[in-house]
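Got a structure here, written out as C-alpha cells. Questions coming.
Moving on to chain A:
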Amino acid sequence: MNKNFKPKITLFHCINTFSDGASLPIAAEVDCELQSVKLPCSSMVKDVFLLRSFESGSDATVVFICPEGECRYVEGNIRAKKRVKRVKDLLDEIGLDGRRLSIFNISSGDEAAAVQNIQKAISDLADLGPNPAV
Partner candidate 1 sequence: MIVGEQKPLAEIKKTVAPYKKLLILGCGTCVKTCFAGGEDEVATLTSALRLTLKKDGKEIEIEELTIERQCEDEFIQEAAEAIARNDAVLSLACGAGVQDIARRFDKVPVLPGVNTTFIGVLEKQGLFTEECVGCGDCELATFGGICPIARCSKRLLNGPCGGSKDGKCEIDPDIDCAWQLIIDRLKTLGQLDNLRNYIPPKDWRSSNAGGPRKLVREDHII
Partner candidate 2 sequence: MNKKSLSQLQIVLSKGDFAVTAECGPPRGSDPGVISKKAELLKGYVDAVNVTDNQTAIVRMSSITACTHLLQMGLEPVMQMVTRDRNRIALQSDIMGAYSLGIKNILCLSGDHQSFGSQPDAMNVFDIDSIQLIHAVRAMREEGKDMSGFDLKEPPRMFIGAAANPFADPFEYRVIRLAKKIDAGVDFIQTQCVYNLDRFKEWIKMAREEGLTEKAHILAGVTPLKSAGMAKYMAEKVAGMDVPESVIKRMASVPKEKCPEEGIKLCVETIAELREIKDVHGVHIMAIEWEEKVGEVVKAAGLLPRPEPT
C-alpha cells in the first residue's frame, strides 16, 4: 500500500477532554496534517459533520469522547459512540471503509493517550491508503 503520503486527520473532541486538539504535543516525526474541531460535548458531532470531514479530504477522522460515566451531560458520549457506529457502517456502504473513522475514550487532560490514539489512526492508514474520494 501507499505508505508515502502525508495523512490528513480530522479530530472531533469534547472540550472537557482538553481545550484544543490543535495544540496536542504530537511528535514532529509524525508527519500528518491535523485539523481539530472543538465541541462543547462530543454528542454535538452529527453524522453529516463526520462525512463532510471526508469530503474535505480527511484520510481518517478521530472522535474523542469522555470515559463512560464521566460525560458532563450524562450520556453525550454514549450518543456520540452510537452515531459513530452508524457512520462507520455508512462509510462501508460508501466504499470508504468504516475503519477510517475511529472513536476513543479520553480522560480529561490525558494528552499522552490522545497522541497515542492519533498515531494509531495514522498507522492504520498504512493499510487503508489515502481517502479514495478526494
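Candidate selection criterion: all candidates are chains of the complex that A comes from, given by their letters.
What we mean here is this: a residue touches a chain if its C-beta (ideal position, glycine included) is under 8 Å from a C-beta of that chain, and two chains touch if they have at least 3 such contacts; residues count from 1.
The model shown is predicted, which means the values in this text are computed figures rather than measured ones.
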Pick the candidate touching chain A in this complex: 1 or 2? 1
What residues on chain A touch candidate 1, complex-wise? 46-48, 51-52, 54-55, 90, 93-96, 132-134
